[in-house]
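Complex shown without one protein chain; remaining protein chains in place.
The chains carry the letters A and B, assigned in the order they are written, with residues numbered from 1 in each.
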Amino acid sequence: MANKISINVNGKMHTGAIEARKLLSDYLREDLSLTGTHIGCDTSSCGACTIHLDGKAVKSCTILAVQADGCSVTTVEGLATNGELHPIQEGFKEEHGLQCGFCTPGMMMTATDLLKSNPNPSEQEIRDALEGNFCRCTGYHNIVKSIQYAAKKMA
Amino acid sequence: MTKYIGKSVKRLEDKRFLTGQGKYTDDIKLVNMAYAYILRSPYANATINNIDISEAKAQPGVAAIYTGADIPESIAGVPCGWQVNFKNGDIMKEPPHPLLVRKKVRHVGDGVVMIVADSRAIAKDASELIDIDYDIHDAVTDPKKAAEPGAPLVHEELPSNVCFDWELGNPKDEVAAALASAAHVTELDFTNQRVVPNAMEPRSAIGHYDTAYDRYTLHTSTQNPHLTRLLMCAFVLGIPEHKVRVVGPDVGGGFGSKIFHYTEEALVTYFSKILGRPIKWTADRSEAFLTDAHGRDHVTNAKMGFDANGKIVALQAYTYANMGAYLSTFAPAVPTYLHGTLLQGLYTTPKINVDVTATFTHTNAVDAYRGAGRPEATYLLERLLDLAALEMKVDPAELRFKNFIPAFDGVTQPGYQTQVALQYDSGNYEPVLKRALEMVGYEAFRQEQANQTNGKLLGIGFSTYIEACGIAPSAVVGALGARAGLFESAQVTVQPTGKVSVYTGSHSHGQGHETTFAQVVADKLGIPIEDVEIIHGDSDRVAFGMGTYGSRSLAVGGSAIVKSLEKVLEKGAKIAAHLLEASADDLEYNDGKWTVKGTDKSVAFGDVSLTAYVPHNYPEGIEPGLDFSSFYDPTNFTYPFGAHIAIVEIDKETGAIKLKRFIAVDDVGNVINPMIVDGQIHGGLAQGIGQALHEGAMYDEDGQLINGSYMDYCMPRADDFPSFEIDRTVTPCPHNPLGVKGAGEAGTIGSTPAVVNAVIDALWKGGHEVKDIKMPMTPERVWNAMQD
Partner (left out) sequence: MIPTSFDYKKANSVEEALSMLGDDTQILGGGHSLIPALKLRLNSPGTLVDISKISSIKEISDGGDSIAIGGGATHASIANDKSLDQYCPMMGQAAREIGDIQVRNVGTIGGSIAHADPAADWPAILLAADARIVVQNKNGSREIAADQFFKGFFETALEEGEIITAIHIPKSQKNSNSCYVKFKQPASRFAIVGVAAAVEMDGSVVKSARLGLTGVGEFAYRATAIENALTGKPLNETTINEVVQNATENTNVMSDHFASEKYRAHLANVYLKRALRKLG
């Protein structure tokens, strides 16, 4: 059965009719072709699908698209403004915080949420905050440095 | 001349990934595309009596349902690309690996039915309406038990589960005699457990048949599109290779698991023509756990003998290697030519024998996983060495210094001939361990360890490793059983305006080739890096390639680029000489221009390239254009090495291990981009440490993978690691033009035994003289070791 939804994604309103069972991650990827949000697991563990829902980092694979009706969503595609990289994007580039790039969007969305509540996190606080984001390439070493870079830049 | 080489140039490919514009296979949407779901066996060993698809087929939106009966007998299945022979010369057992099983499933996850529908949801819904009647049989999952008489047979047409047996090195009696006369023998039984690669991007494949051109396109998450095309065309589907395009777009990590040609790639390709629609299949993570080729899974007994001075006199190793139910693409090579051949390590051991039995079990296939064989060899050697040091009450670092092969550069001094077939290219082993000891502050650490009083146990573990990288030359790997050449190709196309397109057969899935290769090209041509584009991953754009694995891309693929660049400069010089009215011999090339030596007469690279394409004023006998292809087949493997040290702290009450520090000093030869090499080392370390502390696939007796999700399989997280402390020495490779050795696997190969050795060291210091803790070293396993 189709459910009408209206969602603001990266500042743009999207309305449509979807199945109730459609996950927000699938809605973003399939219906809106915003494929920067990735799906890496079935168990809400890996964090590759992390987006901001009303300003907070959430795992879009564990939210129904219908639940996002009336909400505002930011995906990785919405991080940069007017072609200018967000400091977190700049940090990941400068500190080589990404290799294959698959976990990167989720990492950055979690990191920006962290920096909102804790603008100057310690290394341990950063590592703890990444509990819900898996990376197989970097050993997390440069991801930590990337977030430190962004924190400094945003201070 | 080296504006870029040796510099940490920021990655040119980053922007698309940072802005969500990376294009992975599942991101691709084709017109009229249908979606496949593969219904897999829930049993490890069962006979299929009947498959009823009638109800599922009738569902709205279901386009087709295919079973093994829909695949012609002529399509036997996916092949194995490496042949190992039995000791008696017989060819290894190589049973077929069908695209969809007709009669007998052999592991949980074996594909039985492919449902194709208008959406993933419809395909999944329909799959639940399919009724398969199975007779369930006993299973065997352990590689050693599988070799025992009476074990349930994985392939009933074979006499046993043994795929092959194999031996390398000095005669066993010579090794036995040396061990018998040794002053001390350390013996260890251990398991190098099965791990799941877990590239973060689950595998995905889209098959598309274009009737207008009678041509197939396969987009797939692969590390080597051309090899996939070759295997699928020539050995599976029997379709002409020129009628198939294989694209490996952005790929979200591989770690070995995306080298291999998988059944799903052939299925979506084959059935896209029959259905008349593109078909996309993407694995769920649960499916990835069951079907991505796993790694390691060796059961080993090894003995190392020492003389009274602590010199190693002999090594004997017996290993059972688990192949899984079917032979994956390179599976037979891993426990043999990538493992047995590395048992010389960094040491002068005069007598070595390794004996391997590979067996089939009712489990998912096992194949190359980051390091592939070399981590297993390193684990064997380094565990024995640290344990021997404890048993003989000598310092583990000293024991290594005593046994290191003396330095040799491979140029003025010959390479080092091992007892196990390989000849090392160049090596200087003492400095890496010395530097690591300096970084760790060894004496101070031993003091701290001796004085510890806080209810914790501190331990230090060492690992000094060597690896064979490059996975080439072709003649050598061919003699060792490879059914493919292992060279690399590169085409350098200089555009009329002097911009350069480089087509490489290497494939980047995180390694940063688009930057590192561009650094090499920009420096060799003396042009800005922005003027270079690296193109890879598409068999229609890149003429041929062997792909990326075995830390080979820069050493082999990079060298192929250098060869083409040399041809460009050679031809360019002739054109320049004509323009300058000089002899080519009188020219020198610097900073992007040819200059007549000793004069200020010069012509720029861009002027020469333009002349090559607008050849109005042009030398006679020279073809227009500036475009060269090369194939590079090296003369030897490359041999990176290093020293890793782990420091751990054990909670005596719980057995929980905290990795406090990890020091790695690696020598990967010359370094083009230090930032990228460091990143490769970091990631490798995390995977190697992950195996020691966190990861391990567990099959129960019925052949069920009991930790097939992230809720049960422990993926290492950011808070499991300290920041790594790394450094390097540089011993150039003497036989390739860049002097590089490869960095992709070093971290994984060296790190695992260092961590285990550190835990064993801590336990001995606490009075628990255990020889082994099974990996992953869970708190309970460590706690149990302290309960004696």
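Just so it is clear, a contact is a pair of C-beta atoms (placed from the backbone, for glycine too) under 8 Å apart; a residue touches a chain by one contact, two chains touch by 3 or more.
Every value quoted in this text rests on a predicted model; they were computed, and no experiment measured them.
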Query raised in the report: Who does the absent chain touch among those shown?
Result: A, B
Report summary line: From B:120, B:351, B:383 or B:435, the answer for touching the chain not displayed is B:120
**Report entry** Selected from B:91, B:183, B:234 or B:711 as touching the chain missing from the view
**Finding:** B:711
Query raised in the report: Which of A:63, A:108 or A:137 touches the chain that is not shown?
Result: A:63
Query raised in the report: For chain B, which residues lie in contact with the unshown chain of the complex?
Result: 120-121, 124-125, 128, 284-286, 653-654, 656, 694, 698, 706-707, 710-715, 778-780, 783-784
Report summary line: Had the left-out chain been drawn, it would touch chain A at residues 1, 3, 19-21, 23, 26, 42-45, 47, 50, 53, 56-59, 61-64, 66-67, 69, 110, 113-114, 129, 131-133
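In the analysis below, only the chains that are shown with their structure count from here on.
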Report summary line: Per the C-alpha means, the centres of chain A and chain B lie apart by a whole-Å value of 29
Query raised in the report: In the complex of these two chains, what residues of chain B are touching chain A?
Result: 8, 10-11, 13-24, 26-27, 29, 121, 198-202, 250-253, 255, 284-286, 509-512, 675-676, 678-679, 682-687, 709-711, 715, 717-719, 721, 723-724, 747
**Report entry** Residues of chain A that touch chain B when the two form their complex
**Finding:** 19, 21, 29, 33-43, 45-46, 48, 75-77, 79-80, 85, 89, 92-94, 96, 98-105, 108, 123-124, 126-128, 130-131, 133-144
